[in-house]
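A protein chain is absent from this complex, but the other protein chains hold their places.
We call the chains A, B and C, going by the order they appear; numbering starts again at 1 in every chain.
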Amino acid sequence: MKFTLGSELQYTALRDTTMILNVEAQDVPGQRVLTEQFSVTPQIDTEAHQPPETSNRYRRLLLHPGDYTIRYEATVETAPFVQLPDRIDETPIAELPLSVMNHLFPSRYCESDQLARFVWRRFGDIEPGHGRVDAICEWIHRNVDYEAGSSDGSTSAYDTFTTRAGVCRDFAHLGITFCQALGIPARYVSAYAWKLVPQDFHAVFEAYLGGRWYLFDATRLVPPEGVIRIGVGRDAADTAFATFFGELHSAPKSVWVNAVEEAGSPLVQAVSLTSS
Amino acid sequence: MKFTLGSELQYTALRDTTMILNVEAQDVPGQRVLTEQFSVTPQIDTEAHQPPETSNRYRRLLLHPGDYTIRYEATVETAPFVQLPDRIDETPIAELPLSVMNHLFPSRYCESDQLARFVWRRFGDIEPGHGRVDAICEWIHRNVDYEAGSSDGSTSAYDTFTTRAGVCRDFAHLGITFCQALGIPARYVSAYAWKLVPQDFHAVFEAYLGGRWYLFDATRLVPPEGVIRIGVGRDAADTAFATFFGELHSAPKSVWVNAVEEAGSPLVQAVSLTSS
Amino acid sequence: MKFTLGSELQYTALRDTTMILNVEAQDVPGQRVLTEQFSVTPQIDTEAHQPPETSNRYRRLLLHPGDYTIRYEATVETAPFVQLPDRIDETPIAELPLSVMNHLFPSRYCESDQLARFVWRRFGDIEPGHGRVDAICEWIHRNVDYEAGSSDGSTSAYDTFTTRAGVCRDFAHLGITFCQALGIPARYVSAYAWKLVPQDFHAVFEAYLGGRWYLFDATRLVPPEGVIRIGVGRDAADTAFATFFGELHSAPKSVWVNAVEEAGSPLVQAVSLTSS
Partner (left out) sequence: MKFTLGSELQYTALRDTTMILNVEAQDVPGQRVLTEQFSVTPQIDTEAHQPPETSNRYRRLLLHPGDYTIRYEATVETAPFVQLPDRIDETPIAELPLSVMNHLFPSRYCESDQLARFVWRRFGDIEPGHGRVDAICEWIHRNVDYEAGSSDGSTSAYDTFTTRAGVCRDFAHLGITFCQALGIPARYVSAYAWKLVPQDFHAVFEAYLGGRWYLFDATRLVPPEGVIRIGVGRDAADTAFATFFGELHSAPKSVWVNAVEEAGSPLVQAVSLTSS
């Protein structure tokens, strides 16, 4: 599918403030950026950084006091690798690529070391594979209320598991946590999301199955073929669209995604947007 | 039923240490102390205190440095009020005695304010009454591993709900928390427990139903008719068998309970050991 | 001093909702209610409850769906027991009335069992007495930012100690926690507070020293002689101005306190509003 998408952020820096942005779409085999434009008004220099292990596109800005508008626009074409879900197996830990092993470890928002008893009791008897991660998403969807304002920047999977309310970021953290506790590598994905209402940056997660990273969205808010990846990482701490060191005020942001060519019919297949 | 029971505690005080003991059986309408003996060796004065709202029997001791043996022995007869479970309703909050309302509030180990979504989703559709609290016990019994050493003095229901392991105290805290979150007053009970293996002080909980406090034990380790109440309170913080202020070492304690006259057959009825 | 004070709360009940109010001023030896009026519009029956151990004045209401205005107005005269701070000693635990011992135990929002090392290292060498609790208030005042919106209903002293931000309720919880960890009984007090800007219900704490409960306010927002007690309890869970079981919306509340006769000069003395 082909999308036009973008975001516009507005800030007032109150003192010199260093900002790390991560709003640009990944440009990887399954997701190609055809055209794009990034601008800061007033114009300032920015420094780009793309770690090879993630392909995330970070950009650093030094904002002196004043008002800034940051705008990103792109045309992106996705050609996800799709597969019938029941053909996708879990990979035994003994056979996982060693480079994905660190996605089994707990992180700031995903305390997978604490939930082993629950996940094995609840998901341990489900046949391993894509369907088991789907069962995890189904459980989250049924047991956690999607409710704006029910969580904040300090909320972790440990909290969400108890309070049973959150937003997309909390749903993704819980999905990652359950997978890791079962021995399935999983990671966080920030994304543009087609048909998300109201529009905003979205968060989903990927699980490593059958030799690839497959996308999952426990919120059920967008179709999997409508996800355009921005950043991958262990959790929201790694993939914030903006991290700043200094002091600033922010105005409401706008985010948009439009389909240029729509897919013929909804997918009933598992989706992987990356070969790495 | 009639029981002989007791406990022996041994301490070495390293400096002047004030101790609050709560090891003596309650003497209330459904549970009568027939004979008892309390001693400290070497002999020292102790000060007794029995707050009318709980009938707990606290005893304060000031230990100077040295070795102490504290021994309690009693013969206790219980005549529980029993009722067929399906005749026991929940009391609407609007009709609860105002004196039990504070047992709806969260406490150190029972963060019932955090679990409302879970309990309503899981237990909200079960018919109110004794059976619903039984369903809570059944859930705890099936979903939490009873495992010595899996928790410590800082473990609360919030933790146990996530980690799914604990001992009798954690099982009781979780039961109280679930009840309170549903609007059922609940409280913690420390107890001597007949047939508990290995013998130790035990913890169960009481829920306020149909105008009385009924006993529940989510551990399923002892028969309800084998529980002899020591202390009631909000949680383990209120009913520790020994709280001390100072510095001491403790040796392994011993606890024993023997039935003098056994009941003819196991009870299939709900048990209430108190009229208040 | 003599005050006129009151509060007006407005609710829309969405279904049958039971409410426990605690907005009426205590009527105790050091604080006398001269006149008062409580009303609910439209008029409904309410049920009053005053537990002897606290003198708190709870009132239960059953709200059927609809709009309600709850108004309380009173004239209250306070005649606090005052004492020179340096004449107020701590009471050794071995000599505390047994009825206040339970105010040494941790509660939902005051995990005093976790902070012993810190408080002994920081306050252990300060001379026991009123001055030590003052030092605790001074520490809180200097180290915690008073910031509206920085905490919520799940925030406990454990959190505030780390994040170092909160509102009056968090300041009181931290004060209680530090006192308890030092072996000083302490409890939470909700209050009307003269000169509080902006006006709202306030929270302070009391520590048991020299045989009485003395008032402390780590926020330093109001003069101690301007505090009119509503409820005392272990923490905010016991003394909420409104606890409800059901579903309702609330409109902004109003709270007011005016001095009818002002004290001649600010107090430099420790204040105790209760003889119990």
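Everything below uses one rule, namely that a residue touches a chain if its C-beta (ideal position, glycine included) is under 8 Å from a C-beta of that chain, and two chains touch if they have at least 3 such contacts.
What you are looking at is a predicted structure, and each value in this text was computed from that prediction instead of being measured.
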Of C:R117, C:K195, C:R220 or C:H249, the residue in touch with the unshown chain: C:R117
Residue, one of A:G131, A:G183 or A:G211, that touches the chain absent here: A:G183
Touching residue (missing chain; options A:P29, A:P51 or A:G124): A:P51
Interface residues of chain C (partner: the chain not displayed): 114-115, 117-118, 121, 143, 145, 158, 161-165
Positions on chain A contacted by the hidden chain, ascending: 16, 18, 20, 47, 49, 51, 53, 58, 60, 62, 92-94, 98-99, 101-102, 104-108, 110-111, 113-114, 153-154, 183, 234, 237-238, 243, 245
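Keep this in mind: only the chains that are shown with their structure count from here on.
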Mean-CA-position distance for chain B and chain A (Å): 46
Length of the line joining the C-alpha centres of chain A and chain C, rounded to whole Å: 44
Interface hub residues of chain B, defined as touching at least two other chains: 114
